[in-house]
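What follows is chain A.
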Amino acid sequence: MTQTISRRHFMQAAAFAGTAGLSGVFPGMSFAQDGRKLTVRFNRDFDSLDPGFYVGGHPNNDVNWCCMPSLVHYGFRDGQATWIPSPFVESVVARDSTHIDFRLKQGLMWSNGFGELTTDDVAFSYERMTTSEWKSDYVAFDRVDIMDRYSGTIVLNQPFAPFMNTTLASGTGIILSRKATESVGGKFTTEAPATCGPYVYAWTQGQHVKLTRNPEWTGDAPYFDSIDALIVTEDDSAALAFEAGELDCTQISSEALARYKEKPPADSALTVAGALQYMWLGMNTEHPKLKDLRVRRAIQSAVDQASIIQGAYAGTAEASYGVVSPGLVGKRDSAGYSHDPGMARSLIEEAGASGLELTLRTLNNQERILAATIIQANLAEIGINVTVMPLDAGPFWEMGQESKGDTWKDLEIWIMRFGSGPDPYEPFQWFIRDQVGIWNWERWSSDEFEELFKMGIEEVDSNERAKIYTRMQEIMEETGAYVWLTHEPEVFIHRSDISAKFAPSGEMQLPYFSRT
Partner candidate 1 sequence: MTMDAVGTFRQRPEKLALLLKNKQGMIGFVLVVAFFLSALLAPFLATHDPAQLDIPARLTGPGADHWLGADQLGRDTYSRVLYGGRVALKVAAIGVTLSLVIGLTLGMVAGYGPRWLDNALLLLFDTIRSFPTIVLALAAVSLLGPSLNLILSIVIITSIPSYARLARTSTLALKNTEFIMAERSLGAGTFRILFRHVMPNVIGPLLILAAMDVPVVVTIEAGLSFLGLGVLPPTASWGTILNEGYLVIRTSPWPVVAGGIPLVLTTLGFTLLGEALRDIFDPKLRGIR
Partner candidate 2 sequence: MEALLDIHRLSVEFNTARGRVHALRDVSISVPKGKVVGIVGESGSGKSTLVWAVMRLLAGNSIVADGKITFRGEDVLSFDESALREFRGESVSMVFQDPMTSQIPVLDYRRQMTDILYRRKGLSRQEKIRMAARFMNRVGIPDADDRLRHFPHQFSGGMRQRAGIAMALLMDPALLIADEPTTALDVTMEAQIIHLIREAQTDFGATVMVISHNLGLIAELCDKVVVMYAGEVVEQGDVKDIFFNAHHPYTQALLECDPSHDLKQERHFPTIPGDVPDLHGTPKGCVFAQRCRHASDICQYKRPGEYPIAGGHASDAHAARCHRYDPGGVWKELPKSETPKASTRIDVHVERDAPPLLEIKDLRVRFPVMGRVRALASGISDPHVDAVAGVSLAIRTGETLGLVGESGSGKTTLARAVLGLNRVHSGSIRFRKEELVGLPENTYKKMRRDIAMMFQDPVGSLSPRQTVGQLLSEPLIIHGERDLPLRDAAEKLCDMVSLPRNFLSRYPHELSGGQARRVGVARALALSPALVIADEPTAGLDVSVQGEVLNLMIELQALHGLSYLIISHNLPVIRQVSDILAIMYLGRIVEYGACSQVFEKPAHPYSEALVRGTPRPDPSRRRKLVSIEGEVPSLTNRPGGCEFHPRCPYATDRCRKEQPSPTRLVDGRTVLCHFPLAG
């Protein structure tokens, strides 16, 4: 087995400024009709293909990248992931920090007779996003200047470092047909009124998405004739199915990862797509029980991060020391505290808080429950009695929001995980003063932090950015409201003869898959 796990230092800040040295090419030899078939797994059913109305923060990029145009895709340069011009364009060039020039390929036709892909569609799609549910990705977007039928310029209203990577290359950078979208009233869900891409899809709810070659596609051919994406929500079932030979590629749980590292199934390979998740134990600094900084610091020292990584993640997750994920600028290598139950106990005694009763809220999935169980045991050692309260997604995601009832007042401690795009700017936006009661559930604020946040957005020098973001994480840590836990990697297992390509956000880039 070829172990392709390697720490990809995914992005350099310079990536933005550079022009693309290579562009995306689908690996297919033109129309070799030898029945090349791939079976992969989607871990959820899809809800919406409309980039304006993705639900729940988990875009169905896998399908969109097969059937819809976008200007850039994720790719690799010098072994590092970055954006690359997609097979839909002749070129994409960032002229300066606020202008991006692009030129579409000619003759790419929308399905259902909606004509050719044009600059107008690009302008329509991006402008539409500014009023959509995902407008936050487009705050820096100003307009698209149309040069001609195929070329144009994206204009930003301010320099915005992450725009290519977190917006255009992600699921929200998908381009729709103006005519087709308007023909169905301006939005759609699972049935795109027109597609344009190497594949067309057919979806059977709850079962699978079948991707087959688009007969109208005139661009590069992908390798596989057909791709069957089975919808399997349980990681364990998917792993079993992979072992039983029913899947060629699937994302796996950390427990399975540990097992496969130890004892890999025959003819298979593991690929880490990315580790852009950051998980921490949050504390409500305004809650009477946690108002005392000493109590929060005690908790920081009491939690045994190593046990959590071992116990709940089978040693496969990376230790976290802040909100910046591995491979990004500003990633810290250590925290300002360490696991020290003795000190934690004395802090608690100092604060006169022994016998404290706390409620730990967490999403109801197995790994989090295990992590919560370990935290529960850790805190018990220093005399804090913890009740674990598992919650389903709905109540979990609204418990700290002032607009969604009164739970935020009772909120004590919780395990939280956010995901980010491949730019360090992203995580910090949720912890600024304006976010208190929205996503800043820890409910603290700091003038220095606000200052640094603004500086970070405009700064393009990566060393400076690193300094800014490191300092910001220190500020967070000093509030005592954060116990850094893990960065969970998104790991896939696939047949070793398959060359698999993934977005750093953890989706399969199916048109780029091939068999060697």
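Basically, a contact is a pair of C-beta atoms (placed from the backbone, for glycine too) under 8 Å apart; a residue touches a chain by one contact, two chains touch by 3 or more; residues count from 1.
Here is how the candidates were picked: all candidates are chains of the complex that A comes from, given by their letters.
A quick note: this is a predicted structure, and the numbers were derived from the prediction, not measured.
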item	value
Touching candidate for chain A, same complex, options 1 or 2	1
Chain A residues within the candidate 1 interface of the complex	236, 239-240, 243, 253, 255-256, 258-259, 306-307, 310-312, 314, 364-366, 369-370, 372-374, 376-377, 387-392, 395
